[in-house]
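A single protein chain has been removed from this complex, and every other one stays in its place.
Letters A, B and C mark the chains as written, and numbering starts fresh at 1 in each.
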Amino acid sequence: MDRALTQNPQAPTEKARWHSWIKQYPAAPIIVVLLVAFSTLSPYFLTAGNIESVLIANSVIMLGAIGMTMVFLTGGIDLSISTVISASAVIAGIVMAQTDSISLGIATALATGLAFGALNGFLIGYCKLNPFITTMGTQLVARGIAFLLSQGIAVKGTPFGLMDFSFAVVLGLPAVSIITLVITMLFIVLLGYTSWGREVLLLGSNRSAARYSGINTARTELSVYLLAGGLAGIAGLISIINLGNAIPGVGDTLLLIIIGGVVLGGTSMTGGEGSVMRTVLGVAILAILTSGLNLLGIPFYDQLIIQGVLIFVGNGLAQHLSRRR
Amino acid sequence: MFTKQPIASLSVLGLAKAFSGKTVVKDVSFSLYPGEIVALVGENGAGKSTTKNMLCGLLPPSEGEIQVAGQTVTVVDGKQHGIGAVHQELSLFSSLSVAQNICISDLPGKPGRIDWPACRQIAEQQLAQLGVDVDVNQRVENLGAGKQQIVEIAKALLHASKVLILDEPTTSLTAPERERLFTLMRRLKKQGVAIIFISHFMDEIYQMSDKFICLRDGRQVGSGNIADTPRRELEEMMVGRTLDEAKVTLTPPSTELAVQVERLSSHYFHDISFSIRRGEVLGIAGLMGAGRTEVAETLFGLRPFEGRLLVDGEQMIKPNVRQMKQRGVCYLTEDRRRNGLFGVRSVKENLSAAKLSRFVQRRVKGMGFRGEASQAQEWVEQLNISVPSIDEAVSSLSGGNQQKVLLGRWLATLPRVCILDEPTKGVDIGAKFEIHKKIAALAASGVAVLLVSSDLPELLDLSHRILVMRTGHIVGEFAREDFDAVEIISLAASSAFEKQRA
Amino acid sequence: MSLKHRLSAVNWLPIAAATLVACILLSLLSSSFMSYTNLQSVLVQASVTAIMAIGMTFIIVTAGIDISVGAILFFTSSLFAKLMMDTGSYTLAFACALLCATVLGALNGVLIIKYKITPLITTLATYTMYRGMAIHLTGAQNIPVPREMGFLGNGKLLSIPVPILLLAVVLAVGLYLFNATRFGLYARAIGNSAQSARESNLPVNKVTVFAYALGGITTGIAALILLARVGGLQSGIGIGIEFTVIAAVVLGGTKLSGGDGTIVGSVIGAIFLVLIDNGLNLMNASPYVYDIVKGSVLLIAVVIDKVSVTRQQQHLLNQRAARIRATG
Partner (left out) sequence: KLGLSVDQLFESRVGVLNAIKSEAQKQGFEIIEVVADGDPQAQNSQIQSLVTQKVDAILVCAVDQNTIERALLGAKRKGIPIVAFDRALPDSRAVDAFVGPDSITDGYLAGQYTAQQLAQIDGNIQVLELLGALNDQNGIDRSKGFNDAIAELPNVEVIAMPTDWDSARALAATQNAFQANPDIKAVFAATDTHIPSVETVLYDIAKLHPVGSDQHVVVTGVNGSNDGYQATLRGNADGIVVMDLHTTGVTAVQLAAALINGESVELNNVIPGNFYTTSNIEANKANIWGAQ
């Protein structure tokens, strides 16, 4: 009888496991291909210096992308992440320039991010406003605040302690990458192994069903935007460490890169499906791609074209791999 | 060929379907002649819907041949071949109007200029045939589940000139609407339309069909004339084993009140009062749109209300779902797709969704889900859910199995008050009996059960008491010894008759 | 159906109300606002985004999105300017530009249905591609267009500015397509549920490609107007406009989740967005407060929208409750 099927589920075969793994991480094969290609094509690609600079340059993007991942999991979108990064950097930069206190700077960066996150979360979670327009509104407000407070130019006077930190190396990795790594792991655990994380996924999968199951959808949603804001705050601070100064436009160009990284990793925009680990891989694709194409000396506009084409080729590849048995 | 029979409207030979290597339908062969109604029967997950999907061109068969009116076709095109289907899960467009939904596959007028008045007229005609009164300009999302089902049927009828496939069309319908549907099926039959009828209600199958095809685990295990096959035999052919005597025994309830409802009113109902005792099964009968679902949802804290609601003697003021859950109340929704299932998530996660904290590992508070998988596996076995693995996405399950998952989710919370809205919607006979036994056992253990169902025999079998609702009011109450199917239906329906007369 | 009932289905009413409020406020704050010429110039300014928003509405009701329209605009303008410069033939340049915009739009649709990647990521990829192609084409050079082109940007026919006329034409065609044709209905149906659409045998692929192609051609028209108005190709023209366009559509009452939307709403949404800038310009606001004000106004607009929708629903519910009480 076929009931046996349910009672002793077949031990997954090697092939089936590979199959489901690829499904889980559609970005992985693309990364492998890119790594192999670039390291053969450019002798500089796998040098310590290059790896280090790629890690540092993508730390801000990674933190923003984690926030965006959570928001996407609920089926929402947060366009304000990029400019909240800028606003937090500027406000923290000003506070640090005035007080020369790093801890106060960290606190303000975090507080700024959380404040914007709370605003988004309240409006979207409790007032049930449309996430796209709402965060577009806060995006502009955050950008405006960043420009108003800094008058458009970099805020100078970053404490030397923070500058030194940018050169610090822990376990052979730049300190900012270690911070990013720790936060990433934290969120992998938070989303994958806590009831809060599960509630976020369920909420995104079917909001109405989540309500019918007794999940406090408004509060969960608020917490997601709040955390995304907090991460943007930290990202703003990291941008100061990386760049030495707080600049008002630092996050503005990152929005599409962040969204691209998240979706490339395989987190769906409609909610309920995805993970931080996928986002790590998605961001990695973009990071490897830009670094590799730069090292190969490909002209900027051709890089753009190649990036676009590779997204389709890569996705085709991933789909092909997951379809084959 | 020396047959005197007319050409088959539709015939299939060795039809098979596999999803990523797993065969779910195999060796299905039959012919369907004009003017005959063939019942497609089988347990949940037997492959009925999958077969239907291949017959109406939604899924390409992995193997086998389909002939329409004697011609072999590679892909079935519903409109061209005159094949219409009512799908198990509603396939309506919620933000379009009823008229637009009904006509969408065959719009009147030119492609560049739809004739909207004609469209409305067609829709009104279709609905009039089914004898229901629905505003065709209304958006479908504003209709209750029952009326949506009617719209779905009206839509399929429109271009089913040769073959009509009905996949569990009656799950959301109450007796009068079923009767109208059957009348219509008889008329179509007379007109020479061949009908494939999928249902888990044996009464209906014996009432309506001429022949049957029985599937078990994706294989065709029998076919023949309904008239020559005793009901018992067909049932056993479906499940592949001998069935026990299907009779649940009810234990008398205690006197302790679990739920009291006093003068409850909302936008959907008015002045509702009743109480449920521990160990009692209280049934609510009514036509679709009577407001039963709204009462049930209100009791679960999903909707605002006026009046008093007491659980265990404690008044609930503006309760929310969480508070009701803490009091041990659970609610099984009638609309599993919209309000129940987390489609892309796994069976395991769907089973644990209502009681996440139950699985939380204690060592680090709030972290990890130790025991989730084994619990889920246990429920899968208890409810006999047919699923390749508990990590499978719940949306790939068959309809009846999805319903079981949902039921499992709430039974897993070990409720003290159980509100069940159409609990056996789409569940096969064997499993339905198991669920009935479970409900009876639940009541026997002191759980108060509120049972909302459009399946009157189910209500009569399981309830201690039945309330009858009509347009938002309670219009009658029957104790078990006074149960009378005819009287209950006429009480529930009288408003509909009034409306027709007016 | 009662009038109230009918009105509740008109989902562009909230934004229309917000626009009206904004107009009243602005006419109080700035004496020059209510002049005929200013209102006309508001419409002219809105024409580019409004035309694009009409195309985008079709895409969004299919539950899609097109991030690449800004890049299509950039590429189309580049192609047009380049062809004008190299060949001097208006016919050739116009034909190629509009054709190319349509093809690029349609390509988005084709890629979406071929690779089954979400529309966002597909159009994000084509956004970088089209942008790269545009820079490749012109080498990031600015190219002037002939003065006669200016007719498209600030010429007048029957004393109505040409961009407004073009907007009216596109609006009329859009309304017709949306409300009277199979394509319009199918687009909404697909946005509601692609699964159901397939079950109902709708030509999902064709409709999808056509919707994106419409997004492309409206972008092409907008590109030509913009090019005519700014007098020549500038590197990066149009990049970033996609968010304004999407915002106009969403403000207009179209759901990003698809299935439901209005063309008129999108146009009003575009006008509303231009009003904010216009008001700030008229009031001589400090350049630094622009974004803050714009953001706040957007937030207020969604709140107003929400409140009015909720009130309408509440009203319908009360009506129902009264009916039920009456039957008792």
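Just so it is clear, a contact is a pair of C-beta atoms (placed from the backbone, for glycine too) under 8 Å apart; a residue touches a chain by one contact, two chains touch by 3 or more.
Keep in mind that this is a model prediction, so the values were computed, not measured.
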| item | value |
| --- | --- |
| Touched by the hidden chain, restricted to displayed chains | A, C |
| Touching residue (missing chain; options C:A22, C:I121, C:I135 or C:L177) | C:I135 |
| Option touching the unshown chain, where A:T112, A:T180, A:N245 or A:N315 are the choices | A:N245 |
| From C:T118, C:S235 or C:S296, residue that would touch the chain that is not displayed | C:S235 |
| Residues in chain C touching the chain absent from view | 30, 32-33, 35, 37-38, 41, 44-45, 48, 135, 139-142, 144, 150, 153-154, 226, 229-232, 234-238, 240-241, 274, 277-278, 281-284, 287-288, 290 |
| Missing-partner contacts on chain A, residue numbers | 44, 47, 49-50, 52-54, 56-58, 60-61, 147, 151-154, 156, 166, 239, 242-245, 247-250, 253-254, 290-291, 294-295, 297, 299-301 |
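Note that only the chains that are shown with their structure count from here on.
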| item | value |
| --- | --- |
| Intercentroid distance (Cα basis), chain B paired with chain A, Å | 42 |
| Approximate Å spacing (C-alpha centroids) for the pair chain A, chain C | 29 |
| In chain A, residues with contacts to at least two other chains | 268 |
| Residues within chain B bordering two or more other chains | none |
| Partner chain A, residues of chain C touching it in the complex | 67, 111, 115-118, 120-122, 124-133, 135-136, 140, 243, 246-247, 250-251, 256-257, 288-299, 301-303, 306 |
| Interface residues, chain A side, partner chain B - complex | 1-3, 5-7, 9, 189, 193-196, 198-199, 201-202, 205-206, 208-216, 268, 272-273, 325 |
| Complex contact set, residues of chain A against chain C | 79, 123, 127-130, 132-134, 136-145, 147-148, 151-152, 256, 259-260, 263-264, 268-270, 300-309, 311-312, 315-316, 319 |
